[in-house]
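Every protein chain except one is present and positioned as in the full complex.
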Amino acid sequence: MNFPILTAIMLAPVFGLLIILAIPAREHLTIKITAAVSTFVSLVLAIYAYVKYDYANGGMQFLQDISWVPSFGINYSVGVDGISVPLVLLTAIVIFTGVFASWDMTNRVKEFFVFLLLLVAGVFGVFISRDLFFFYLFFEVAVIPMYLLIGVWGSTRKEYAAMKLTLYLLVGSALALIGIIALFLYAANQLGYPTFDIQTLATVNYDIGFQKFVFFLMLLGFGVLVPIWPFHLWSPDGHVAAPTAVSMLHAGVLMKLGGYGLIRAGVFLFPEGAKYWAPLIAVLCIVNVVYGAMIAMVQRDLKFVIGYSSVSHMGYVLLGIASLNVLSINGAVSQMFAHGIMTALFFTVVGNIYHKAHTREIARFGGLAHQMPRLASAFIIAGLGSLGLPGLNNFVSEFLIFMGSFTHQQAIFGGLITFRTLSILAISGIVITATYVLRVAMKTFFGPRKPEWDYLKDAHGVEMVPIAILVGTLILFGLLPSLQIDVINSGVAPLVAKIEAAKAIGGIF
Amino acid sequence: MINNAWLIPVFPAIAFLIIVFLTRRVQLLSALVGIVAIGTSFIMSIGVLREVLVNGISMENPVEYAFTWLGIPGYLKIEAGVLIDPLTAVMLFVVTLVAFLVNIYSVGYMHGEPGFSSFFSYLALFGASMLGLILANNYFMIFFFWELVGLCSYLLIGFYYHKHSAARAGLKAFVTNRVADFGFMLGFFILFAIFGTFNFRELATAIPNYQDTAFLAIAATLVFVGPIGKSAQFPLHVWLPDAMEGPTPVSALIHAATMVAAGVYLLARAFVLFASLPTVMLIVAYVGGFTAFFAATIAITQSDIKRILAYSTLSQLGYMVMAMGVGSMTAGMFHLMTHAFFKALLFLGAGSIIHALEEQDIFRMGGIYKDMKVTVSTFIIASLALCGVPPLAGFWSKDEILAGALNHGFTGLYVLGTVVAFLTSLYMFRLIFIAFFGKRRAGLHGHESPFTMTLPLLILAVLSIVSGFVGAPFVSHGFSSLVYYGEPHHVVPNYGVMGISVLVALAGIFVAWVLYGRPSDVPTKIKHRFPFIYNLLVNKYYIDEVYMWLFRRVILGVSYILNWHDRHVVDGIFDGVGRLTRASGHKLRYIQTGNLQTYALVIFSAVVIITLWIATPVFGGMLQ
Partner (left out) sequence: MITLNHYLALGGMLFCIGLYGALAKKNAIAILMGIELMLNAVNINLVAFNHYLEPSKVVGQVFAIFVIVVAAAEVAVGLALVLNIYRRRLESNVDDFNWLKW
């Protein structure tokens, strides 16, 4: 058998975690280096997998199967396709940079990195699982450390935020679990044998009523994670409370679990259900985009701005998924990647400033570009990414989503408007985004020098590592998007073929 | 040379990288890198222009090559490519030339500034983006660079970021342009939805055969929104005057000569789309004509030298857009070219004055012509060119626009254009008489600027004089046989139009002399006689105030309401669910009496009941 690269990606943090457990708690530097090395291994392997992924052939690759509970058809089976391989890469990048972003952590360092690595192992597991059971299992593994990480190491209202986040996510995953069990039983009945294998489950013909029901459960379950309006409030509160690295993982990766789950366990398995619910998703995503962006405009706390901007940007992912065509879903996956990187960059910068200035209140800042030119540049680059400037990854994704949704001609609300109208509303979000991002940049970084902040030092040394990697990634995929889109498309094309083969079905509206 | 034309934007791009990563700390080296890069591009542009002329490359048979930048087989093909026709070649020449001169000028102007190297890196980035925009062979690519030049504009307007006003002006420019880009994007999305391509030439062959002109007209109007923003046409013009917060060389390069002309260039590129749609053309023409007039009226009352020039730029851009709208694409592009030279010269001259006096208010200048002979004389040459005094450049191009409006039957616009010509010479010579002549203000110590600054002024002055001749009616195979839409045509001189416009220009200068050239209280009297009009003009028709009100009160107001809604209504509902659960727990805990035997009794009763249920058929049990 070949080297099980995906398992290795997932287990590298686990090994790191075990080693850290054996290190005395006062050896902060050793712990941090161990964490950095283990995530670096994951990163290298993830880059290798990404580069080696044969997108000309597509499909699931780097397969590995171990039978687990044969009587229920549960297998530890992993593999990645064009949709998951960028997300694995994203996770690897974000955790690696996240370790560096928490380099100045001093409080209970050992436990912090143990939980952080456990969390990330769970996230990797979700993206590489081909088995719905393990998919769910890893998902739960990712949620619980998050609670502790925010609850113990967080700031502003951390207990409240941690509890809120966990409750939202658990309610969501409970709904998804109902969906998964219903799906399992239905498929076992149809197939004559039990299985959790997603590919096999996808071959079953589910009747329309069942699809509508289970897709709705999946939509709620994974929608909470995305987060879909009105279940979004865990995300700004969670972002604000979480320590830097956790915010990065949280906004950068955890939200993507929702989008990924919605594609993998939702659209892929229930294309007709997806068609039925698509208009609802589209309407909610408009709310996400416009409402999130407008609220971001009036926030006073830097992290809240970014938190709401995530709500707004993830709305584009939903729009991409709801449009159900090649361009838009390519865009949605690409947007998940780009947003993950961009938002991680935002949180690195804001976390850095917060760590030094002990405040995130925008009104107290001003003219920080004098003291911190590098951080100011990084913030502006992240901001330009978030407003979709050409040359950065986000532009490509947003452009594809817009094109895809714009060319989608489904009539909704009884033919009153078409999908295109919704997409125009969503595109208008780029104007609002530009306004709030640049306003925040202006208020924080521009203006006369304030002597009270003169003691702040610019990012230097280790602190520059995450910034350089994240900026580099954004620019690389922004200038050469075919590196990314070719891979993603190899995963999206079969998915859309399945959607198009599905019965035409009117939407909910 | 044409086959290597893609290198033209690459040089400044490389210069940008070099400055950012290598030479940041060595100021003069950074400047040198920037100048060499844009200079190389300039030489290559000359080569391209020469080949276009020699090899007979015309609008019908351009050179185009491309590679697929992003493709999804069967759904999408986005090319990065180069399209070279005379239009491109002329634009390349103008932009690289002005950029080259401005780079040289900036060495003197920016001397000693803390952000010297970043300034040159931004200029290089701008050069790369602008040249990429010009070379683009499809809408996507033009949009790509369109946004990037917007970014450079943002960065350079906010260059003095320690000033609130500069930071705010940058923000305003970016957001205003974003609004326009939103429209532009939708416009070419519609084109893509209809035709399935972004490529200009493929669209050019497909558009005339398309039947649903109403839908196409929507697309064209939306595409035109892009130029409304970038070329600062009414009602999205508000950002350009504020953009004067940037360093003056930037105002000359970006906000007068090149970037703002990108909108006009886009109209020329997409002319086939507009030409087939008379209604849209009408919109274009009237937006342009109105902007020309509207901005000229504001310019008369302003007192900041750069703002006067900014409104003048708005007005001239309006001319160009109007030329496009009336169907004289050639005239519009011709005016773009001449305007680039003399307006860059005006701004650089203004920069030279500001550099020497550290003063922008014209009423605090006066009598400086003795100290700054080169600056002032070149400035006057440029002003004459702008006013359309023969035989300077502006005369030929402006004349062609007016003649075009008349020939295409837009008599109203022709009259408006002539009025604007009058206003133009009025506000330009008002500036000149007040700032350069008259009594010298105390405490002003003018001195001529260094050689790096005056050299570009002199070169541009020569160009402002001669560049008009390439399109003059008596030149065969001039501008109009190069850049055209449809058929190449020869300009027929319309002596009536010429005569009137010359008269009007001279009248404007005369009125300016009467009012401002000698001691007079007439301007004050006029001011007091018509306070309403004066206030309206001096406050730029209160459009900024209206927009600010819309933003502050409406958009931010709604945002605050939404924020409240999110925090209290949505969150309230979810927190309410949490509280409900907790409250019910509080009530239910009284069941927990703590009495062991009560629990035992409950358990036992439950066992009995279940047993009975299972065992007895009476209760519908299972053991029947």
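Observations
Note that the chains are named A and B in the order they appear, and that numbering of residues resets to 1 at the start of each chain.
We adopt the following convention: a residue touches a chain if its C-beta (ideal position, glycine included) is under 8 Å from a C-beta of that chain, and two chains touch if they have at least 3 such contacts.
Treat the numbers as computed from the prediction; the structure is a model and nothing was measured.
Though it is not drawn, the left-out chain touches B in the full complex.
Remark: the omitted chain is touched by one listed residue; of B:F363, B:F451, B:W564 or B:F604 this is B:F604. Contact residues of chain B toward the unshown chain are 589-590, 592-597, 600-601, 604.
Basically, only the chains that are shown with their structure count from here on.
In whole angstrom, the spacing between the mean C-alpha positions of chain A and chain B is 36. Chain contact summary for the complex, chain B toward chain A: residues 68-72, 74-76, 143-145, 147-148, 151, 154, 158, 161-164, 166-168, 170-171, 174-175, 178-179, 181-182, 185-186, 189, 192-193, 555-556, 558-560, 562-563, 566, 570-571, 573-574, 578.
For chain A in complex with chain B, the touching residues are 167-168, 230, 233, 291, 294-295, 297-299, 326-327, 330, 367, 369-370, 384, 387, 389-391, 395-396, 400, 402-403, 406-407, 424, 427-428, 430-431, 434-435, 438-439, 442, 445-449, 481-482, 485, 489.
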